[in-house]
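The complex is shown incomplete by one protein chain, all other protein chains being positioned as in the whole.
On to chain A.
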């Protein structure tokens, strides 16, 4: 607490109690409420029970304000230990606080729009460059297969492919069930139940199977790629590799991309088969289309081209997912927070690119008439 007395020599402030950082809120008001009026001030600190840097700051700041008003400050009853602390704090009070000024004017806004535009253009170019670099290393690896890191490749295949089989198969099965169920209610109105076979097989084999598999893999493995390589970037492991003459693209990116190139078609195929099984089962239960009939119609009316069209897209999706995930990882700068941001960006970007690419393929195939 502060008691203020006025006598012939000026104001005498008697401070009592504890001046500790953790309980400073009780005295903070009293200190800031004191307005120096140009008269001399005596601060009596003989009754304080405890003082730490926080309390010392309040006292030192008060003294500074009094001096700024052109008056003298004297301390009374100061204990030696407190005096040393007060001196240390007074010497270290920064003249100007390092404040993070935030002025946002219209010009700043225009500048930030410009910065963002240039930034995203640079990002696109950098991504394109990275794609080229990866393709170059990929071709070199194909020409010189001994350069491929087999152990890394196999472990990535297990991680991105083998361990994804349950989730991909379950997803495919459920998609088949949903298509059959939704198709059945519509087709029943026309008495065209039997066309449920084409509905399921064409939509799944051509589009849904591989598209949804790619989306799951982008979320599952793309994020893992970005997070793991990104953390390596933070720990300077990538720099260490470069100094050891190891090419990070060859060591980290190629095994992952190749693993995706091999495993994504397989996962897509598994999703297709599971969807057909799910759809067939639902057709049998709900529409009385027997498995035999399902198989016959599948063979007669759905050409192998439908499967091929789906499978052709798989390596492209794999490349997009792998390259975007690894590129995002390489953009990680400095902190753990950056890894998180890049991982999110990686998943969003690769899913978007997969869908965009799928749309392009759709247009291409329909123009080609397949």
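In the analysis below, a residue touches a chain if its C-beta (ideal position, glycine included) is under 8 Å from a C-beta of that chain, and two chains touch if they have at least 3 such contacts; residues count from 1.
Basically, contacts and distances are computed from a predicted model.
Undergrad: Looking at UniProt, which of "Acetolactate synthase small subunit", "Putative ABC transporter ATP-binding protein", "Aspartyl/glutamyl-tRNA(Asn/Gln) amidotransferase subunit C" or "VWFA domain-containing protein" names the chain that isn't shown?
TA: Choosing among "Acetolactate synthase small subunit", "Putative ABC transporter ATP-binding protein", "Aspartyl/glutamyl-tRNA(Asn/Gln) amidotransferase subunit C" or "VWFA domain-containing protein", the correct UniProt name is "Putative ABC transporter ATP-binding protein".
Undergrad: Sort through A:1, A:93 or A:142 and give me the one touching the missing partner chain.
TA: Considering the complete complex, A:93 is the one touching the chain left out.
Undergrad: Out of A:80, A:145 or A:191, point to the residue that touches the absent chain in the complete complex.
TA: Final answer for the missing-chain contact: A:80.
Undergrad: Which residue, A:16, A:42 or A:61, contacts the hidden chain when the whole complex is considered?
TA: Here the residue in touch with the unshown chain is A:61.
Undergrad: I need the residue numbers on chain A that touch the omitted chain, in ascending order.
TA: 20-25, 28, 52-54, 57-58, 61, 80-81, 84-85, 88-89, 92-94, 96-100, 333-337
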